[in-house]
Structure formats: structure tokens, C-alpha cells
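The following block contains the structure, expressed as C-alpha cells.
Only one protein chain is missing; all other protein chains are in place.
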Amino acid sequence: MKPLSDSWRHCVGTGRINLALRSDYRESLALVRRDIGFRHIRGHGLLSDDMGVHRKSAVDGGVRYSFTYLDQVFDTYLELGIRPFVELGFMPTALASGEDTVFWWKGNITPPRDHAEWAALVRAVLLHLVDRYGVDEVRTWPVEVWNEPNLVNFWKDADQDAYFRLYETTARAVKDVDAGLQVGGPALSPGADDWWAPFADFVSRRDVPVDFVSRHAYASGPAQQIPFGTYQTLDAPHALLDQFDAPRKHLAGTRLAGLPVHITEFNTSYRPDNPIHDTAYNAAYLAPVLVGGLDLADSYSYWTFCDVFEEDNVPTSVFHGGFGLLTHRQVPKPTYHLYAFLARMGAWVLARGDDHLVCVDGDGRVTVLAWQPVGGTDGPDAGERHEVRVSFALRGPRAFVRRERVNEHDGNAFAAWRELGRPASPDTRTFDVLRDCARPAVEHRSVAVEAGRVELRLSLARHEVTFVEVLPVRPQEHTGLDDRRLLGASDDRLVAEHER
Amino acid sequence: MKPLSDSWRHCVGTGRINLALRSDYRESLALVRRDIGFRHIRGHGLLSDDMGVHRKSAVDGGVRYSFTYLDQVFDTYLELGIRPFVELGFMPTALASGEDTVFWWKGNITPPRDHAEWAALVRAVLLHLVDRYGVDEVRTWPVEVWNEPNLVNFWKDADQDAYFRLYETTARAVKDVDAGLQVGGPALSPGADDWWAPFADFVSRRDVPVDFVSRHAYASGPAQQIPFGTYQTLDAPHALLDQFDAPRKHLAGTRLAGLPVHITEFNTSYRPDNPIHDTAYNAAYLAPVLVGGLDLADSYSYWTFCDVFEEDNVPTSVFHGGFGLLTHRQVPKPTYHLYAFLARMGAWVLARGDDHLVCVDGDGRVTVLAWQPVGGTDGPDAGERHEVRVSFALRGPRAFVRRERVNEHDGNAFAAWRELGRPASPDTRTFDVLRDCARPAVEHRSVAVEAGRVELRLSLARHEVTFVEVLPVRPQEHTGLDDRRLLGASDDRLVAEHER
Amino acid sequence: MKPLSDSWRHCVGTGRINLALRSDYRESLALVRRDIGFRHIRGHGLLSDDMGVHRKSAVDGGVRYSFTYLDQVFDTYLELGIRPFVELGFMPTALASGEDTVFWWKGNITPPRDHAEWAALVRAVLLHLVDRYGVDEVRTWPVEVWNEPNLVNFWKDADQDAYFRLYETTARAVKDVDAGLQVGGPALSPGADDWWAPFADFVSRRDVPVDFVSRHAYASGPAQQIPFGTYQTLDAPHALLDQFDAPRKHLAGTRLAGLPVHITEFNTSYRPDNPIHDTAYNAAYLAPVLVGGLDLADSYSYWTFCDVFEEDNVPTSVFHGGFGLLTHRQVPKPTYHLYAFLARMGAWVLARGDDHLVCVDGDGRVTVLAWQPVGGTDGPDAGERHEVRVSFALRGPRAFVRRERVNEHDGNAFAAWRELGRPASPDTRTFDVLRDCARPAVEHRSVAVEAGRVELRLSLARHEVTFVEVLPVRPQEHTGLDDRRLLGASDDRLVAEHER
Partner (left out) sequence: MKPLSDSWRHCVGTGRINLALRSDYRESLALVRRDIGFRHIRGHGLLSDDMGVHRKSAVDGGVRYSFTYLDQVFDTYLELGIRPFVELGFMPTALASGEDTVFWWKGNITPPRDHAEWAALVRAVLLHLVDRYGVDEVRTWPVEVWNEPNLVNFWKDADQDAYFRLYETTARAVKDVDAGLQVGGPALSPGADDWWAPFADFVSRRDVPVDFVSRHAYASGPAQQIPFGTYQTLDAPHALLDQFDAPRKHLAGTRLAGLPVHITEFNTSYRPDNPIHDTAYNAAYLAPVLVGGLDLADSYSYWTFCDVFEEDNVPTSVFHGGFGLLTHRQVPKPTYHLYAFLARMGAWVLARGDDHLVCVDGDGRVTVLAWQPVGGTDGPDAGERHEVRVSFALRGPRAFVRRERVNEHDGNAFAAWRELGRPASPDTRTFDVLRDCARPAVEHRSVAVEAGRVELRLSLARHEVTFVEVLPVRPQEHTGLDDRRLLGASDDRLVAEHER
């Protein structure tokens, strides 16, 4: 048996780093750590003005590097047991060569006015991190240079030469601090596979350090906007897996072949206001992607863990199509449960299929993740039900089977919210109702192990993701106990259960 | 409309007071406070040796009153927002006239060696309480004299004259401290209605203070013991209501007529090892008792809030037929949910019936408690399903309906525990499974309000207790939103929901 | 005896409202609530863009009022037991008539493009608050119109007529929602007493609602800036009291005479980067102001409770001269202790003087607040020590005296930080050291009550603020106890203490 690898939870995305100062963010991250256990976290804006790292005095023009907020954020991450996946960007205004910005919060996307000053800033940041957290710790944090330089939104004119220059300056500055630090890029958006060859060529030619390569993956088509919202088409799930796989293909034969590949962002839609993110459909769509990705990349980082996120201004409603696994105030969405289910799978893979994954632990506990396959905009309608059958060996005479279900109704706060009339700003009681309706439905029963095997027939509802835990049972003897003597048990059902 | 009175949660029972020092007890009490909100708590053994209140020095024979543990317990109660219902007993060994004891923990049940010393002890305790907590606070705590003196187990020879003497000494000692303190008795067990007339006569004749009267109510027949367990027959639920009503009947025309009546203990079975307490049957059985009791007594105190309880020695298994609403480590039983449901009912009674209670709040929220009636040992079998229909007025165009179900399968940790093979001492993971399976099943939907009314048809499973919350909904407008554009929503179901 | 009024803690200032979303802020506020107990909290920027209240769709130009963050902030306040003192401002960009802004975070300070739209916004906000929190609650929240309109920094051209027009529109919009809401202004900065007469005249003439008047008070002179810091001169403490008193003087005889006066901001210096705020000098300077203010205003609101504050960009160091009672990560400054001491004073004022305040509680507990008077830049040097003598009646034979001291060394994290080499970004261990050194020094002893009185001679160190608590003692008898038999106690000191 193969072990279930951790690449599905190696990393998760977050709104801009400054948002990590917020309570709602921290409480959400604590929950995500407890239930899912992501190892690293990656977001934009570490060097943007609102982090106050690069400060120029108005009195004498002197520069001071300041870590007031950076320390608060990284201290919090480490306290919560999650490590940074450092993205270096965007440009501090006082260091920028231009005024172009991205997002509502105005991240400056122009090259540095002066590459030496930029290198000094990068060295100062890394030195501070090594000083504060220890070099052994910081060596485990990948350092990625910029974000999606192939798009004009994120990098002035999407200028490839300018990015390569920035990459080189940055990578060398990082290595100046400690040769053991890991640096990589080029953090491409989908549709930029023509950058791979020049990137490999550039770094090879100039012998620039590269410890990993990275790109992003999204499955959505063009945005059709409505006020405070967006609709989009979706490709089939396999489109995402193809994107995961692209770096390896394109780098085969280059000096970069064999390097770790990190998909540093992925999701169905790349829009922070597409309601698809709030649905059970999103979970059913991504289930085979999470399982399929295990073979294709060293990590693929869900963009993002929660809806504390402001790229397109402050959300106007609790459900607003945000990327988050959780929306505001820790209301889990169906995709949250998909991840939480996967986190409870066993250590060893017993079986994999188009609609299921079966694992087992050393103590005999068997777990099943099953889903209804869905096909994106052009796929066939998923149907009202989907049957999954799995069968596996189990020790002992009986088993306890517990199942949790998430679909268009169960474990679906978004469904409850619509039934509640879509309150933009729910009161405390309504938030409690939403969290309550967000819990997966639970079923349990006792089954006989027949000929050393258990066979499960699982009937899934529309867009369902199901988690099943099967525990071997050793019934304990209690002399004199006779359930038939319990009132209301006259029909022998209670008793029968042990005799089936 | 009548307000829903609080008498059902005026008081709850507890294992002996010393057990309140324990963590498991305190965590359970905190949960019960949060979810149910009992006002007072009553248990045995306040003056028993393990509380260390009455201490005699072996060196010089001097007596010291000590409140080390008493303060810890009452401080805890008040911190948790629950007040003592003080039961004075049992006898400190150094003050006892004999060696007879009750329970595994050996509460001494003999009269005081010296009534003056007993009175001094009572005064010292009450004075300390008034000093520590303030007289206004302590005046809200009823003080009950002894427990079930009509039984030889609890009072030497069940000697009525001796009890009346104890009552008089005690009541006068209490009033010596402050005339505003409330004292009462005689805390009779079932089957002792012949004590009422003599008690009324005695206190009238001698002008002894009585501020309330108290008795207990149980519905179970003789114990048929097995190792570490007991089975019993049960009368019909109405038997309990008759017992609640008995003091008023028997005291009519006496000086005690019109005094508050406290049922200071009640449950189905009086045995701490009868598995009935762990079942959904117990909850269905007690539902009409909790609702019916509202008219009959000023309080009826469920015996007891949790299974941290040792009358018959240390429980040998997590489920062991204990009285508790919670078993060890905060695993809720079905009857816990019955109480928690009642705690969430609205402020005003809209309708009552044999199988339901409907309430409403000022903001229009309607709540329904419904149950399948069950009849005790000689009643007919309850059947596989039970239908309840309720109908009520509601403002606005639509309503959100949320339902929670507890029955032989849902919200039933005892059922899951049996399926798990009845592990006496579950590990941490199994405790998590039990707590998870103890959650009521949740359903929700949107319904149209037709002609200003909502009609609910509730189908209950075997031994089910159901809670329904109906919230008026004002749908909010979100320009441009069109659920038909969401992937997987092509069948118009999502849309239809707002047009029904 | 007069009760000690609550006006000193009626309100406290805060950095812009958006910062209330942060963890460091919330943890600091929780501490301040626990130790000081401010009733209300007031800050800028409720309507600024980063709160997202007024949102205009880029798709169809429609306006949506959104309360995503406002609800999070006010929910937090109320959970923590503190109420808003609502300041309406600054101008949402989409509603502004110009582009002038204040502060690093760019609050727009121009009048509304359209007064009807502004009035609609004000009504929408107040309606939402009343809907969410209930009208009875919101009626207790003062609503202040704008901030320091007499300064060009805060109001375009400091245009008085334009402010009066804004005031009228706003006040009428507030009262449209509910006539019981309290509205006021004009929130003047120091040096603008010439605004009182025209304001009184304007509102009288047009019968505009005014429920309270407000202004600010600061004692500092012009700023002399260094990189990331500022030095200033300070007037004597009485200058602040004169400012507190000014509204009553200037409004005498107008229709506004007798209205509640709220000093909605005050501090020594008005600069967020003046190190004076971090010192013991600041506490000693403000002690007589807090006590003297009790007679002069209905509230005076310390600006601000913590250093999570960004008017002049992100602080570059943990101590940076911020306004806060606490600097980042809950390190208390000396002025924090001044407030915490005052919060522990008794209910009734026994004596007041230039360097002390003595209070007593119903149970006989006596408390003393004493300080070394300091005089601002032109005052004499304070000297190395200052003696305070107080004398008061006390019941019983002995007293327990506990004293806490804050001065240039004790209870002074800023002193420790300088000794530590002024680390801009301390590590976790250093933060622990700072918090430890921030605790007041504690002394305690037993004194005899002589002739029914206790006399205390308190020797204060440089810039000290001292708190003394005197508890009447009833020694308890413990038969046989003899401290002379304790090892090391042979010198009778332990014994002597009870015989002095």
C-alpha cells in the first residue's frame, strides 16, 4: 500500500498578509488548522505599504526596516502551527518605479526604482526572519518571487525581461542571507506556459538559484459581472489536473526538471465574488482534483482558506462568492468539509476510483471518501443520486459505520442562508443557525463483517461528498444485560442488531 | 397567551455535594447551564464527613466549623450562574447518635447526639453563608431539612417523631440567623402521603416555621438486579403528575395550604443503574411530564444533571443507567435534549396538546416541541411512527423551518455506544464519536406562509422528541442575482424555492 | 460623602474603527475593560472607505449600504461590555465633493457631494443599528457629528458654514430614525472657542437638535520632529482642566447651557509619536487632571486606549510615543496603571487634595490614590521624592495595608525597554520581560488601628503614582498556634506583628 501523501494540504492561500492581523482571520485559521492541518500559508502583499516594512522618514529621508506587523503575523502563524510560504511582493511605494497598482487595496506592481535597494530590502527581511525564528526554521519556508508576472494586472506591462531581472536580484539576495534558504518562481497564472522555456533558459544561462518552480491553476472562463457578483463557465475538473501537470511537462529536459513543483494557487473560479465557491457543487467538483493531484505536484494550494479577503473591496454580504473555505465568522462551506474529510482519511491508500478513495490505518480503521462526479459547464447534469460501492477486508466480527454527508441540503450553510432570505448581515442568532446547518449530517450503524469483508453501498444525493469511517468492533460482555428488558425494546430491534 | 413558566427548570438534582469538587462534574454543570439554564441545584451530603464542615480535634476535642470545601462548591455554583437549593444532611459522625449509614459513601442517617450541638452547626453554616454571599442572596436559597425521613434507609427507623423534632430544631436555627431565610420539608419519598397530615398538624401546633413543602416522585416498580445493573417496570407518565399534585391535595385546608410545592427529586426510575435513563424512551416518556407539571408544582427537579454520582459505588462503564442528563465526560443522553429543547421554546404558550407544545416570541419566532406518547410497562407499544400536525399564524411571506430530532437513532449516543460494542471505558476517539452521534439530526427548509398561516406535518420516528423553530423570513434583494446561473442548478430547484 | 462619579471612565478613544477588526486591538480592549471598565469608545472613520459601508457598484452605479465590518466591530464592543460613542465621519469617496484627505490612511475630509445622499446614508446606518441592537440600546450611544471641523486638516477649509450645514443635515437625519437618539457636536479642537457662540446661535435660530456638546483638550506645544518621533513642550496640568471647563463658560446664557459636556479627546500631547505618552511623567501629570475633571465635564475621553493606531503610518517600534494606555501586544504603560488604580478606588470620596484622593467602601475598605505633582515644561523639577500623609477612621483593631507603586523604575515597561537597548521588534521572551517589568511593585504590612484611626505616611519616588488599599482585619483564633515555634522565627518578629 502507498501512504496517503500530504501534498493536498502542504499549503493554503490567504488574503493579503495584513489581514492576518484580524481576529476573524485568526479564528478562522485556528479552525482550519484544527480540522484540516495545512502546513504552509501563502498570500500577497508582504512588502506592501500597509505592512510598514520599508519606511522612509519624511524628516531626513532615511530608510528604516520595520517588522512591527510582520512579526505579529508570523508569530501568529507559528503559534497556530502553520508555516509561511513567503511570497515577496508587492513593491513599497517609496521603492517603486511607477504608480500602477492592483486591487482595491492598491498593491504597487512596478519594478523597483533601484535594484540594489530592493536587494537590500530582501536581505533585511530574510535576515530578520532568520534572526527571529532561527535558520533551521526559515529554511523550511519556500520563498517565491512575485506573483503572476505574466499578467499586466500584476506586473507592469507583463514584462518578461524585467521579471527575470527581478527574479535574479531577489534569488541572489535570498541566498546571500543563507545558502540553505529555498527560492523559486515564476508564479505564473494559467495560460502562460510559453514562459517556462525562457525562464529555464535564463536561470541556466546566468546560473541563478532556483529551488522550486510554481504556477497557478483555475478552471473558470470569462467573468460576466452583476452588481457585487460574477458568473463564469467552468471547464471539466480534469482541466485543473492538466494545469498541475504542465510545469513537469514543459520543464522536462531543462535544468529545472525534477525540481519540486508547487501549484501556489488553485480553485474553480479566479473571481472573489463568484457564488460557485459557496456551493456543494464546488466540493463535488474539487474532490477528484484533490485526489488526482496527489500524483502530479508537490503541493496545490487552495485559494483561500477564508473569506477575510478584500481584493475587490469589502464584501457586502456574508455569502458573496468569496474564495474561502469558511466565510466570515467561521461559517464552513461545503468545500471546507471536503478538506476536513480528507484530513480524517487513514494513513494508507487501499483503493482509488473516479468517485472514491479508501484508506486504512494501522489499527484497522477504514475510511472512505466518495463523491458524485460533476463535469463543469459542458458536462452532463449530475442527476439526483449517485451510487458508490466499496468493499474491503476488516478484522473482527462486527463494524461500526459512521457516515457524514454534505450535499445540496446537508452540511450546507449556503442553502440555509438562501432559505433564510439571503440576509447580508445576519444577527448573532442567525449566525448560530448557519453554523448549525453547516454541520454534515451524521448516520451510524452496526454491520456484520462477512467472510472477513465489509461491503458498503453508498447512495449519494445531488452534488454530495460523503465521508465514511468504519471501526472494527470487539463487543464487550456485560453479564446479565438483556436489551429486551428495556422498555420500548419489545420488538427485538435492539437485540437483533447484535445478531445480524 | 400565558407565559411559559420556569418551574420545569427551577431546580435540578446532583450527586453528593463533595462530587462538585470534580472537573467532570463542573464541566457537565457548565454545559447544562449553557444549554438548559437550571436556576437551583440540590444534592445530599452537605454536612457529611467528606465535606469536613464539622471537625472535632483529636488533640483537645474542640469543634471547629470549616468551610474549605463548602466554599469551593458554592463559589463554583454561583460562578456558573446556578444557586444552591440547600439540603441539610446527613449527620456528621462526631455528632451522630448511631452508626447506621446510607450509600456506598456512608452518609450517617441517625439523629444528632445532641440537638443543641446540631442547632449550633446549622446556625454556623447559615451564618457563614450569609457572611460570605450576602443575606439578599441566601434568602433566595430554599433550605430543606433532611431527605426522605419516611424511609429507613435515610432516617433511623423512619421515626416520624424524631424527624419532626429534627425539623423543629433545624427550622428554628435557620430562622435564628435571619427570619427571611426560607426553610421547608419534609422531603418525602413516594408512598408516604400519610405523613402530610401529621406534619401539618405538628408545625401548626408548635408554630414551627415552614416556607415551602417538598416531596419526591418516581414511576418505577421493584428492582430486578443483575450485576452492576437493574431493570424495573414503569407506571404510565401520568403517575408522576399525580405525585406532583399530591401535596396540594393533602394539605388543602391545613395551615400549609398555599405554600410553594417543590418536587425536589423526580425521574422515571429511582435506581442509579437502570439503563432506561440512557434511552430515547426516557425522553419521550418525560416530555408530557415536563409540560404537564407546569400547572402542578413550583418546581420539579430532575434527579440528576450528570452521571458523576456514586450512591451505589463507582460506575463501571460510561453508560451504566445513571440518572444523569449527561453521562461521564459530557456525553448527552436523549433526555438532555428534551430539556435543551424546552429551554429554547419561546416566551408565550400558543398551544398545548397530548403530543406537543407550541410557543411564540415577541419577534414572531415560533417553536414547537413534539413527542411520541409512550405508556410505561403496561401501555401499548408506541409504534414505528407518530404524526403531529400543528398550525399557527406567522407574519411575512415565507418562513425558515429548522427541525432537530432525537429518537432511537438520531441524537442518541446510547444507540451508537451499543453499536460500538458497549465499550466500558472508551478511548478519546470513541468519546468524540459518541458526542458526535449525540447531536440531534438537523433538517431545514423554506416554506411559504399561506393566508397568514404555517401548517406543519411532523412525522416522528419511534420514541422521538422533536424540536422545530420557525423564523419569519424577509427575503433581501440582491440585484442581478439569478440562481439559475449557478452550475448544477439547471433544474430550477434553487430558484423554485423562492417562488413556491 | 459624595460618590466617586464615573465621568473619568465614561469614554475612551481608539484608533480608526477599522482597526477594531484586529486581534491585538481586541485583546487590548478586553484587558482595558477588565482592569478599567470604560463605558463607551469613540474613534474616527466609521464611514471611511475601509469600513465598506457606502458601496457603489461599478456595474450599474447602484448604491448598497453594507454592514459587514460595522457589525463585526460593534458586536465585538458589546461582547466586551463597552458601548459605541458614535462619531459620524469621514466622507465615503463616492459621496465626497473633493479629494482632500487626512492621515496616512486617507480619510476624505470634504463635504458631501449631495446632502440628501448623506442624509440617506446617516439614516441607513442608524436604522441598521436600531434594527440590530434595539432602540433602547442605541439611545444610550451618543452620536457626534464629524471631528474638529475648525481645523483644515479635518474639514475642507475649516469652513464653519459648511460644518453647520452638515451638522443640521446629520442631526435631523438621526432624529428621523428615532427622536430618542442623542446627537451632538461640534467636536472642536483646542483653540477654537470662538466657534461656540456661532454654533449656539445657528442651532437656536434653526431649531436644530443638540443633545450634548463636545470638544477636545491637549496640553502640548508645537511639534519638533525627529525621524519617526516628535518632542513638544507641555503646559501645566491645569491647562487641561481649563479646556474641560471652557464649553460651560462659553455656552452660559445660550440655549445650549446645561447640556452634557463631553471632552471627546484629551491627552498631554496630540502627537501619536511623542515618547511622553510612554513615561511615568505622563501618569503623574494626568493624575490631578483625572481627579480634577470630575467636577468639570460629563466625560473626558483618553485618546487612546492602545497603540494599535495608524494616523501617522505603521509604528516602527513597540514603544514609539503612541497615545495608547497599552502599547502593542498588551504591554501596559504607567498611565494604564493610573486608570486601573482609579478603577479600584472605593465608592465614596473621603478626601481630596493636590496630591491625593481617598475613598471608602460600604464594607470599610479604604483606598488612596497619591501622586507626585509635576508641572509641565515650565514647572519646577519634581524632585527625587514626595511625601504624602493621609489619615482616616477605620473599624477594628488592625488593618492590612497593600500598596502598589508606579514610577521611573517600578511598573515601568518603558524603563525596562530602554535598559534592554530599545529593541524595535522584541521577541516573545522580551515581551514577557516587558510585561513582567510593567507590573506595579507591591508592598504589604499589618498596622494597628490607633484610637480608631489609621495614619499613612507615603514616600513617593520620582514621578510616582501610588495606590494603597487598607482592609480592616478581624484576626481569627487558631487554638494552639504559636509562630515562635516556627523555624527561623525565633526573633519574635512574626509574633510581634500581632501585638504592635
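Every chain is named by a letter (A, B and C) in the order it is written, and numbering of its residues begins at 1.
The rule we apply is simple: a residue touches a chain if its C-beta (ideal position, glycine included) is under 8 Å from a C-beta of that chain, and two chains touch if they have at least 3 such contacts.
Bear in mind the structure is a predicted one, so any value in this text is a computation, not a measurement.
**Q** Give me the chain A residues in contact with the hidden chain, please.
**A** Output for chain A: 57, 59-60, 62, 479-480.
**Q** Please identify, in ascending order, the residues of chain B that touch the omitted chain?
**A** Answer for chain B: residues 21-24, 26, 50-52, 55, 57, 59-60, 62, 64, 66-69, 71-72, 75-76, 128, 132, 225-228, 313-318, 328-329, 424-425, 427-428 touch the chain left out.
**Q** Quickly run down the residues of chain C that touch the omitted chain.
**A** Listed in rising order, the touching residues are 226-229, 231, 234, 275-276, 279-281, 285, 317, 374, 376-377, 381-382, 398, 400, 402, 408-409, 415-416, 418-424, 433, 436-437, 439, 441-442, 444-446, 462-463, 471, 473-476, 478-483, 485-491, 493-494, 497-498.
Definition applied: only the chains that are shown with their structure count from here on.
**Q** Centroid of chain A to centroid of chain B, CA atoms only: how many Å?
**A** Their C-alpha centroids are separated by 46 Å.
**Q** In whole angstrom, what separates the CA-based centres of chain A and chain C?
**A** 43
**Q** Check each residue of chain B and list the ones that touch at least two other chains.
**A** 479-480
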